[in-house]
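For this view, one protein chain was removed and the others were kept in their places.
Note that the chains are named A and B in the order they appear, and that numbering of residues resets to 1 at the start of each chain.
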Amino acid sequence: MSDVVAVDTRARERFPLGVWGIAMLIATEAALFAMMVGSYFYLRFKNAQWPPAGTPEPKVVVPLVLLGVLMLTAFPMWKAASSATPRRWLLLALVVQSGYFAMEVSDFRDDLRHFTPQQHAYGSIYYTLLGADHGHVAVGLLLDAWLLWKLLFGMTEFRRKAIRAIALYWYAVIVLTIVVTLTVTSPAFAR
Amino acid sequence: MTSVAERVDRLERQWAERPGVLGWLTTTDHKRVGLLYFWTTLVFFGAGGVEALIMRSQLIQPNNDLVGPETFDQLFTVHGMTMIFWFIIPMTTGAFGNYLVPLMIGARDMAFPRMNALSFWIFLASGIFLYIGLFSGFGPDAGWFNYVPLADRLHDPSRNIEFYTLGLAFNSIASTLTAANLIVTILKLRAPGMSFNRMPLFCFAFLAASFGLIFALPSLSVDLIFLFLQRNLGFHFFDVAHGGSSFLWQHLFWFFGHPEVYILIVPAFGIATEIIPAFTRRKMIAFPLVAIAELLVVFIGFGVWAHHMFATGLPTTTLVFFAGATSMVVIPSTIQVFAWCMSIYAGRPKFKTPLLFIIGFIVMFVAGGLTGIMFLAIPFDQQTTDTYFVVAHFHYIIFGAAVFPIFGGMYYWFPKVTGKLYFERPGQISFWIIFAGTNLLFFPMHIVGLLGMPRRVYTYPGDMGWTSYNVIESIGGYITAVGILALFTNLVVSYFRGAPAGPDPWHGPTLEWSVPSPPPEYNFAVIPTVSSAYANWDADDRERDGHRLTAGVGTLERGHEQHVSSLIDGWTSEIVDMPHSSPWPIALALALSLLFAMLVITHYLFAAIFAVVIALTLLGWHGKEPQES
Partner (left out) sequence: MLGGSVVGLGLIVAILVAAWFKRGVEGADRPGTITVIALGIVTPILVLAALFAYSDIFLIRGTSPPAAAAATNDLDVRVIGHQFWWEVRYPGSGVVTANEIHIPVRTHVIVSVHSDDVIHSFWVPQLNRKIDVFPDQVNRVELYADKPGRYRGQCAEFCGLQHAHMGFYVFADPPAEFAKWLRAQARPAKRFNALFDDKCSSCHAIQGTPAHSHVGPDLTHVGSRTSLAALTIPNTPAHLAEWLRNPQQVKPGSLMPDLNLTSSQVRRLTRYLESLK
């Protein structure tokens, strides 16, 4: 019953379909954030004072340090996708990413004490950008948790592909967070 | 030794759907999803048509009172939204794309079958959502482009604009899923030997349009999110009093809106580039130029958006840049127009109904394209924008370049989908009635626009000299409606009474004509091998497939198997097991509908609860894993 079509040795099977799917998601979300970041700069250049009077300038050190921490989690995600013992790497990534997320939530609430999105376009775009970015981080945390739960029942080809797909998602979230963090801290740099 | 009949029987059993309504609700078969899209979009087409006819009946006389301004404003807004988002896009990508792309590339289904079904159920739910808004008196009423400040809370206080923002956001999820599915399918699921340059032009067109959707829709989504936040949570993006900008809405909208119009017509170009070879019995002239042009027109189309804003007072340098970019986007279209015309001229044309619709399409697209070119003269644009001249331009383009190929495609693929032949004479008559009607309807709009009649007006004074043109247009509208009814009556009667079609009544160039009509669930008993872009005309390859079927090579019968190939060259890279029949897509669409329903009545707590339900549904969706190979 030789109904199998022989794999062509010239074809290098690089990415499973699931990874292509995540790539499509990343493409469309990237476009979404590109338009939001574009809107940030459009509004910025429409306003002589940015942030407006009475609103504190964005913090720089803490966000950049936290960003660095998030960037480091690319390593355990990469190891999870390529090693034979992914669970420990996923767990490490999840712990650090959760810590990052908790710090960001705390900073977010602290910012809200000083200015709100309802006051001015600066606040609106600031909180929308950060909120959307960290919404994607939160989804990433849930995906990590789902993977860890699935891996409790053993490794399969599907789960290996899923780790690769979710690692790709995380790389994209990290790049996104770099862009968003640099954007919202930019008023502190360009004076 | 297993016989062919036994192999086919095994495939039939593997791929059989659940019977009855349950089978349709849980289907993931791209052909069924395509048909669901087809019928649903026709219902919305009818709704959009009725909206148009009511408007034309209101405008047939000056100072008429058939409908008042509130109703009229909802009519023209919902007409535009319906025709673009609930007819053309889902009909081309959702119906034609889903049904035909896998067949044309030699695949058994789309890359993500459950996501395909999901996109349909979301699309259906979003349409129900919008029309609940319209029928409950809360139809969007600030135009399909919904400019702020008119659309902000102060000037449009009721729920109408929430139906706009949420309805479009909901719908755009469906289009994004379809686009993603089409891209991965076209790039990865092609038959062995179908390298990138051997893809049918239809696939190039759908690939281009899908990339357009992936990158353009997010701009609209950002606009909608910003407006929802501003109207409902007190955010400020567009109000200048708090540092916002009315221009921001327009930039974000048109950055989406211009690529959108290419997304509307490029799939229809794809339909035309299949009908022309079939009915001229020769290959398309300048195939590589046409393929590149289809991709280029969408790509360049991302750079021209502010030509919709020439009258807004943007700096002159900016306007000139955008006019320059707009002139560049004309070139891929002119390449294609002449390639089509020369192919018809150089071939042996059979002027049957599908080709008649394509010829009608070419004439109307050129007419609309010429008025489009006029707009790149900025001073001319600044006189004619926001008048009926523009309405004439885009209806010539949309009706001519999108709807005519859709009608032509319906006739062309009717035998494949139904297994019957349509009646030719009534088909041709329906074409001529529609062609006459649409020209009578839209041509006078050029003149009345040049005479100063603005758009989006529910009535007009009787002493402006506009009346007779409006009368002609309205009559043209009624004639068009008659023609469209004739078209569908013909198709329905043909479905019941038409002669059997067989697999290949036209000797078509592409692979869908190599399988029975209608195709079996599994499409191809043996995965075809391909060595040109006109695979069904390669008799040697098709004969070889017959031998392979007998020998059982490439029949992929062990489950719901699908062949995956390399990106550029179409070399076999793996065999995958596809999902088949699932309740999760409709369940997830239901959960999403409830989320959007809660948002439109601004019950955020319940919306959050349904978001959790959505997450749980996704968990269930990914619960069952595919079989290991």
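Keep this in mind: a residue touches a chain if its C-beta (ideal position, glycine included) is under 8 Å from a C-beta of that chain, and two chains touch if they have at least 3 such contacts.
Predicted model only: the values in this text are computed from it and were never measured.
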The chain left out of view makes contact with B
Check the options B:T2, B:N232 or B:Q383 and report the residue that touches the missing chain. B:Q383
With the full complex in mind, choose from B:D29, B:E51, B:D73 or B:D541 the residue touching the hidden chain. B:D73
Check the options B:V363, B:A551 or B:A611 and report the residue that touches the missing chain. B:V363
Among B:Y147, B:F488 or B:F606, single out the residue that touches the unshown chain. B:Y147
Sole touch to the unshown chain from B:S136, B:T334, B:S468 or B:T489: residue B:T334
Would you mind spotting which of B:F247, B:F407 or B:W571 touches the chain that isn't drawn? B:F247
Which parts of subunit B are in contact with the chain that was left out? 68-70, 73, 142-143, 147, 149-150, 155, 240, 245-247, 281-283, 285-286, 289, 311-313, 316, 319-320, 323-324, 327, 330-331, 334-339, 341-349, 351, 359, 362-363, 366-367, 370-371, 373-374, 376-380, 382-383, 385-387, 452, 454-461
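Rule of thumb we're sticking to: only the chains that are shown with their structure count from here on.
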Express in whole angstrom the distance between the two chain centres, defined as the mean CA positions of subunit A and subunit B. 32
Footprint of subunit A on subunit B - complex, ascending: 2, 7, 111-112, 115, 176, 179-180, 183-184, 187-188, 192, 214-219, 221-222, 225-226, 229-230, 233-237, 242-245, 248, 251-252, 255, 527, 551-558, 563-566, 569, 571-576, 615, 619, 622, 625-626, 628-629
Considering only the defined contacts, which subunit A positions touch subunit B in the complex? 1-8, 10-13, 17, 20-21, 24-25, 27-29, 31-32, 34-36, 39, 42-43, 46-47, 52, 117-125, 128, 142, 146, 156-159
